[in-house]
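Here's a structure for you.
With one protein chain removed, the remaining protein chains of the complex are shown where they sit.
Moving on, here comes chain A:
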Amino acid sequence: MPENSRFIPGIPRRAALTLTASLALLGTACTGRSDSTASDDPSKETTINFWHAWSAPGEVAAVKSLVAGFEKAHPNIHVDIVGNMTDDKINQALRTGGAKAPDVISSFTTNNVGKFCSSGALVDLDPFFRKAGIDPEKTFPEAMNEYTRFDGNRCTVPLLGDAYGLYYNKTAFAKAGITAPPKTWSEFEADAEKLTVPDGDSYTQLGFMPDYHGWESTTEHYLAQFSPTYFDASGKSNLAEDPAFERGFTLQKRLVDELGGFRKLERYRAKLGDEWGPEHPFHTGQVAMQLDGEWRLGMALDAKPGFEIGVAPLPVPDDQADQYGKGYITGTVAGIAATSTKQNAAWELVKYMTTDTDAVVGFSNAIHNVPSTLAALKSPKLKYDPRFKTFLDIAANPHSTTTPASVNGGVYLVTIQQFGYAYESGKAGDLKAGLAKTAAQIDTDIAQAR
């Protein structure tokens, strides 16, 4: 039979074959995970790619200086640095791999650590640590160890950190007759009320903006002071079981009610400047106390406020007064791409950036973040404003806590925050029922992600 007589009838068969091939391709496409093992020789001449998220000129220069220090110590390993790479872009590159994909990545957020570890997108670093004779438990603060691993897989390592504390307006404190920063939440409530100067339906000065939209006063930052356990041993949400959550939500709601109520506070908040500009309400004196990270000190000083700035750890519950000094810890993380064919060379860079005391101290001095090793936190080479010491102490405090990594990123934190909005506004009245429902939602979301 001539070939062309089968042309038309052949189309459905070929289409079916093409479709099958396409589906097969789909089934195997875009799975960036690689089973490659570290077999490269780090003593040989090589070039590796390092992607990071810093973008400000000063920060980019600091990264270059850090890498220059590494290249000086390892003249055979050259590093191509790519900046301004946020997690969205990094995720894509980790999926696809390739010659231009990163060997080493750093991410500003710990949200994706769970996914990076569980999917194998970043390699487990424990074998590298063992090989190098470094014990992470003795090298990094406990909270930092927690947020860099998931389900026993340490696929990231801390690369400087952030610690949260209390900023206060010393001038306003003196005017209100307050002599020292509050150490317990009871003292904090009393001080916040004393510092609040109402002005009809608004305020001349607000003691503290307790709303969850009050920039850094998010649920996880409040809750850290109550040392909650987010998940039980089986990985289920502990929101309804651990009383720390109920206590944290109750405290925040009481602050909202005591300082004028949700509507009045939200109306006031809408008038205030944004978090990252010079018109931040703490800089302008519109808010007398502020829950914030260590970076606020530099920003506040740059804004040249007309008052003296005080810094202290956040208060603790009255029955945990002995733990005063703890706080919420998070930070930047670094890891090695599973698609990298130069993992041993990549490890040399990661090891240098995250565990070499002088390198960590130098980088910390340059970008004013908290050093991420216990040795660097105590280093005499650290240069800082005396007030910055508060954050170094919070980072080193063994009672400081963080939010654990989860398989679906920070979804559980957003879910808790969503409940927080409903509770502070009065939309959700029954706290216990709300916490139980939120815990069920978190479990459902995690089950969906697994």
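Throughout what follows, contacts are C-beta pairs under 8 Å (C-beta built on N, C-alpha and C of every residue); 3 or more make two chains touch, one makes a residue touch a chain; residues count from 1.
The rule is simple: contacts and distances are computed from a predicted model.
There's a gap in the complex where one chain should be. From "5-methyltetrahydrofolate--homocysteine methyltransferase", "Glycine dehydrogenase", "Sugar ABC transporter permease" or "Glutamyl-tRNA(Gln) amidotransferase subunit A", what does UniProt name that chain?
Of "5-methyltetrahydrofolate--homocysteine methyltransferase", "Glycine dehydrogenase", "Sugar ABC transporter permease" or "Glutamyl-tRNA(Gln) amidotransferase subunit A", the absent chain's UniProt record names it "Sugar ABC transporter permease".
Out of A:D41, A:D232 or A:D274, which touches the unshown chain?
A:D274
Taking the entire complex into account, which one of A:N49, A:N238, A:S400 or A:Q441 touches the absent chain?
A:Q441
For the chain left out of this view, which of A:E59, A:D87, A:D162 or A:D191 touches it?
A:D87
Across the whole complex, list the residues on chain A that are touched by the chain not included here.
That gives, for chain A, the contact residues 2, 4-5, 7-8, 19, 22-23, 26-28, 30-33, 53, 86-88, 90-91, 94-95, 107-109, 111-112, 115, 119-121, 213, 215, 266-272, 274-276, 408-411, 413-414, 417-418, 421, 425, 427, 441, 444-445, 448-449.
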